[in-house]
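Have a look at the structure that comes next, please.
With one protein chain removed, the remaining protein chains of the complex are shown where they sit.
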Amino acid sequence: MTRPSPPDPSVDLTKNGLAVTVRNLSRRFGEFVAVDDISFDVKKGEIFGFLGANGAGKTTTIRMLTGLLEPSSGEGQVGGFDIHKDYEKIKTRIGYMSQKFSLYDDLKVVENLYFFGGIYGLSREHIRMRVAELDQSLNLLAVADRKTMSLPLGFKQRLALACAILHKPPILFLDEPTGGVDPIARRYFWDLISTLAGDGTTVFVTTHYMDEAEYCHRLSIMYKGKIIEMDSPSAIKKKYNSVSIEDIFIKLVDR
Amino acid sequence: MINTRILPLIRKEFIHIRRDPRSLVILLLMPLIMMFIFGYAINMDLKHIRIGICDLNRTPSSRELIETIRMSPYFEIVTYYNNPNRTEALFTKRLVRAVIIIPADFGKSHARSRFANIGVITDGTDANSATLVQNYLDGLFMGKSISSATNGSGPLVSVKSRMLYNPDMTSSHFVVPGIVAILLIMIGALLTSVTIAREKETGTMEQILVSPIRPYEVVLGKAIPYLVLSFTIAVFILVFGHLWFKVPMLGKWGFLLLFCVFYVFTALAIGLLISTVVATQQVAMMLSLVITMLPSVMLSGFVFPVASMPRPLQVVSQIIPATHFLKIIRGVMLKGNGPLELWPSVAAMSAVGLFFILLAVRRFKLKLK
Partner (left out) sequence: MSDKAIQVTGLKKRYDSTSALSSVTFSVEKGEMFGLIGPDGAGKTTLIRILTSLLDPDEGTCRLLGISVHEDPKSIRKIIGYMPQRFSLYPDLTVGENLRFFADLFRVPRKERLKKTEELLEFSRLEPFVKRRAGALSGGMKQKLALSCALIHTPEILVLDEPTTGVDPVSRREFWSILKSLKKSGVSILITTPYMDEAERCDRIALIHHGEILAMGTARSVIDQFSGSIFSVSGPDLLGLSRWFKRQLRSDQVRILGDRVQLNLFSSTEKNVSDLVKDAKASGQVIDAFGRENPELEDTFITLIAEREKRNDQTISS
């Protein structure tokens, strides 16, 4: 197995339509190295998939890029801002949806929307307009007055997505956004993501559903904190001469 | 100065409160139950204390004294006797909690100087009520002496200050303000720490932290709603205590409520601080109860006077907000004090609160660990 060659470090990080750049990023928790010297770029409008088993370092990477976690070493920029110094500015440019679909269960659908819009400083009028706009594809207003806890998982997932993109972030971080969701809801969800990306939103997504790799423009396979493969799905399939990303993944990881 | 990002936080918090009426009922019922338990249990117990009287004097003077004791609602004389040797048996058989011994020379000395020695033996295995029995008797005799004192007689006995303001020794007058102090700190800390822990558990805290929100905004967005809620509960308990238990209000309601706001603020600060070290609601709840309830009950002067504690504990009691608030609330309600007399306590309490809140904001980072 060959290590992918790291991106050219001489590239100017803020230009060239790059939404995310990461160089030699690491994070240690005591003795444990959760993320071990990773480097990659994500282009504007790209769907960049992070594949890996639980504990491979996917969530830790996302947390460092969203300003939730301080890296132990390495550099990175998100939306042109430095992840060490300007994480407050980064927060205005990103949307984040976590694997738990973190919503308030006792709040109604609209209340969740207004709350998350509110903490991004959007006016109620602005939120109302955005919600109406998003409703065209997300179909949430039909259940606007239902409490979130009573919704099926597929709905919660769409609501969480809506909350994450109310403020029109140019970069969207999705941490296992389809966990536990059935295939039909997953297809619907990915259709939304592909449309967002097609309209210019950069999507950084982690998943352990290998069939979802097909939706990504580029994949990076993580194992024990390292990126062990990174390329487009078709190039990876060609390289390992297999039609199944899952088989390739198992081959790379289970040794 | 409330900016637009705090408002949604506050609004959301009130929705949570409204959606959970059961917890709200518990929050209002708990103080009532506690007040009834403490207020009445202590009250009932200290009326009708069973005592024995050993009259060695047997003169009109001694009979007059016995009559005074008999008239008092606090004592129930279960036996008269004149053989001092019986005394011990009375205690070992648990027939009485105190024995009054009227010495043989009582009538003479009483007539001569208006001072008279009587012996009081109390059951030391129940130290708390023993002290109270002595205090009651002191008060009783003082009242008697004053009533029978004639012009020109000198001062009789020095009287403990708290008796001055509560001559009936009605324990609920002490107990109700004490309960207010304990409940407010408990509820304030509990509410705040548990709601933050809940957001950590469900992951919503993470969702908030990736937004451009500032730490002080998150802290205020949590603090303001629970300040309002705790303050409402405070008013509820106070008014109830005043109307039901007839706790007097010699001072001004305005002062008391103002000081309550300070106190509740301190409670929230403790809650915030707790929430920065715990990850689950369960731990937050346990920790809040242990940290607020026990010290507030034991070390604040609610049960045991601070002055009679060992030196190190006296120091500890100074960082317990309830210690200061107890002085304030008793001062305002029972003595009619205002800021002029109470400012040292108010200052001390606010300092403690400020210390906790600064520590909480410092620890409440936007980063995960």
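Structural remarks
The chains carry the letters A and B, assigned in the order they are written, with residues numbered from 1 in each.
One rule holds in what follows: contacts are C-beta pairs under 8 Å (C-beta built on N, C-alpha and C of every residue); 3 or more make two chains touch, one makes a residue touch a chain.
Quantities reported herein were computed from a predicted structural model and do not represent experimental measurements.
Shown chains touched by the undisplayed chain in the intact complex: A. Interface note for the absent chain: among A:Ser123, A:Ser150 or A:Thr195, the touching residue is A:Thr195.
Interface residues of chain A facing the missing partner chain: 47, 52-55, 152-154, 179-185, 187-188, 190-191, 194-195, 197-199, 208-211, 213-218, 232-234, 246, 249-250, 253-254.
Heads up, the rule we're going with is that only the chains that are shown with their structure count from here on.
Of all residues in chain A, those touching chain B in their complex are 63, 66-70, 88, 91-92, 94, 96, 98, 100, 102-107, 111, 114-121, 123, 147, 163.
In the complex of the two chains, the chain B residues touching chain A come out as 4-5, 7-9, 11-12, 15-16, 19-20, 202-204, 206-213, 366-368.
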